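Mind looking over this structure? Questions follow.
Here the complex is missing one protein chain, while the rest keep their positions.
The chains carry the letters A and B, assigned in the order they are written, with residues numbered from 1 in each.
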Amino acid sequence: MKFSALLVAGGIISVFFVLVALVSLIWTPFSVEDLVIANRLRPPDSVHLLGTDHFGRDMLSMLMVGSQTSISVAVIAVGIGMALGVPLGLAAAANRGSSYDELIMRGNDLVFAFPSLVIAILITAVFGPSAVNAILAIGIFNIPVFARVTRGGALSQWTLDYVLAARVAGKGKLRISFEHVLPNIANLLIVQGTIQFSLGILAEAGLSYVGLGAQPPTPSWGRMLADAQTFIYGTPGLAVLPGLAIVATVLGFNLLGDGLRDWLDPRIQRSAG
Amino acid sequence: MLHYCLIRLASLILSLIVASVAIFIVIEIIPGDPAAFMLGLNAAPEAVAALKDQLGLTGNPVSRYFAWTGGLLVGNFGTSYTYRVPVSELVMARVSVSVPLALYALLLSTAIAFPVGLFAAARRGRPADFGIMGLTQLGIAVPNFWFAMLLVLVFSIGLKWFSAGGFPGWDAGIIQGLKALTLPAVALALPQGAILSRVMRSALIEALSEDYVRTARAKGLSQRQATVRHALRNALIPVLTIIGLQFSFLLAGAIIIENVFYLPGLGRLIFQGITQRDLVVVESVVMLLVFAVITVNFVVDIAYAAVDPRLRIRR
Partner (left out) sequence: MSVLSVSGLGVTIGGTGILKDVSFSIASGESFGVVGESGSGKSMTALAVMGLLPPGAKRTGSAELGGSDLFKLSEPEMCRIRGREIGMIFQEPMTALNPVRTIGDQVAETLMVHERLSRTEGLQAAAEKLERVGLPTSRFPLDLHPHELSGGQRQRVCIAMAIALRPKLLIADEPTTALDVSTQSRILKLLASLVDDDGMSLMLITHDLAVIAEMTSSTVVMNEGQIVEHGRTEALFRRMRHPYTKKLLAASLYAPTRKVQGGSKPVLQTRAAVRDYSRARRRLFEQPDRVRAVDGVSFVLRRGESLGLVGESGCGKSTLARAVLGLDALQGGAVLVDGVDIQGQKGVPRLVRRKIQAVFQDPYGSFNPRHRVERLISEPFHLERSGMDRSEKLDRVAAALVDVGLSPADMQKFIHQFSGGQRQRIALARALVLRPDIIVLDEAVSALDVSIRAQILDLLSDLQRKHGLAFLFISHDLTVVNAVTDRVLVMWKGRIVEEGETKRVFSSPRHDYTKRLLAAAPSIPQDWLD
């Protein structure tokens, strides 16, 4: 089977950033804990390839470590959304039209009324800001997204005769949901997962930017942008790099998602196979 | 149609009730004693008791909840602990910035998305389509607050066309007010416009493959006529869904963007509330935001029925 250009480009970019995050766990050019005020706001040179920030920290190292925050927050938030949303959606579809289905869907609508930023505000107002709050806020917002996508996909599977055949073979709804329905909507969930992943990176950046996410000294791209805003008249370059990092990561995962959708599309698959 | 509206209205009210209970529990029940929370760890018990009294936090939770929501219904949002003024006064001043900003951005993003989506759908599979889709991918990936900073760099610091922030107030004239909101609105609208363009395009392409478009062509309509008269209105159904969802993103986005441009909107108010532990402000403003989102979704549901007759039920 042929991989599309989208899939290849998206895959390369995504893998690149994941690798950067992994490498930064064990090695960065400079330690991001070294504050050398004498070195502050340096332009790029052969020592600091991307210059230094207002505390004299190496920008390249900061960006590398920042990717850890973005990616881990997004991964865990997608995990929370999937772990809770998918079973809810499967259960709603298996009991279509029941009061249980109605309850799940109305609950979904309700959570949709709380944008992740508002959830973060609520949590922060009570518990104070932290990266965990950002994860929770984005994760809670992801639950109805996955529940809805799962339910929609599962409903169309339940109308197919093979589900009837499985029931005639004596299988229960729970077993059919996991044995037949879930594998057949996995494509849908993988694609939605990449979309929510990139939305999660954007949301984490936004939360960190307004101070509701990762707290200093943990480097994060959104935090770096907030700091850079103070110096935007003198050193506009500081505001460019973290932004570009966010755009590239999000673009990479979006392309990967689109590429996966085309690649996994059964209609396209059938004509190729 | 009336029955449909009534059902949606009932669900709107139910959502508001459940949402208000959720907010109330998070703000007033989970922290234990909100008054002690607001005053910090070292507050004197007398001060805490006095604040409790002042904020009306003395009763049992159920009566407090009804006092709070009852107040909201008549426009009494309580008194800010830090500003010592009614929250409703604070909110009114801020709403006049945030809501126009969100609407301005919604208008811009819709104005971008419709022509772009139509154009790309009409040229699907051709280079123009690929080019536009590539650009929208980029638009989706740009964080709005970063885009806002870039706009400031170019249009305020570089070209000096707009001020880098602040809001002169509507008293200074509508033009001045809109001018101050233009860069923030553009920053908000670009990513949403990109998403909406893609939705518009794919909804149109899907509608164009439907049987009724073929029927229209068989009647003698040109491809263009069939698109405008038949596909477009059907494509509006998914587009409306996204517009409804976007309003909540725009409102949330506005909170962040207000920080970039130092706009005196709800976002600034809420962050001040958080840093000063002014739970009265946070509670009421969050409720207001949620109310706005739920109401907009109600309006979208009604708009559905206007577009899609299958939802109108006649007797």
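Structural remarks
Assume a contact is a pair of C-beta atoms (placed from the backbone, for glycine too) under 8 Å apart; a residue touches a chain by one contact, two chains touch by 3 or more.
The structure displayed is predicted, hence computed values, not measured ones.
In the entire assembly, the chain absent from the figure touches the shown chains A, B.
Which of A:A9, A:M105, A:A166 or A:L244 touches the hidden chain is settled by the complete complex: it is A:A166. Contact with the undisplayed chain is limited, among B:R64, B:R201 or B:H230, to B:H230.
Summarising the interface, chain A meets the missing chain with residues 159-162, 164-172, 180, 183-184, 266, 270, 273.
Against the chain not shown here, chain B presents residues 3, 6-7, 10, 210-212, 214-222, 225, 229-230, 233-234, 307-310, 313-315.
Note that in this section only the chains that are shown with their structure count from here on.
Rounded to whole angstrom, the centroid-to-centroid distance between chain A and chain B, based on C-alpha atoms, equals 21 Å. Of all the residues in chain B, the ones that touch chain A in their complex are 11, 14-15, 18-19, 22-23, 26-27, 30-31, 37, 137-138, 140-146, 149-150, 152-153, 157, 245, 248-249, 251-253, 255-256, 259-260, 267, 270-271, 273-274, 277, 279, 282, 286, 289-290, 293-294, 297. Within the complex formed with chain B, the chain A residues making contact are 106, 109-110, 112-118, 121-126, 198, 202, 205-206, 209-211, 222, 225, 228-229, 232-233, 236, 239, 242-243, 246-248, 250-251, 254-255, 258.
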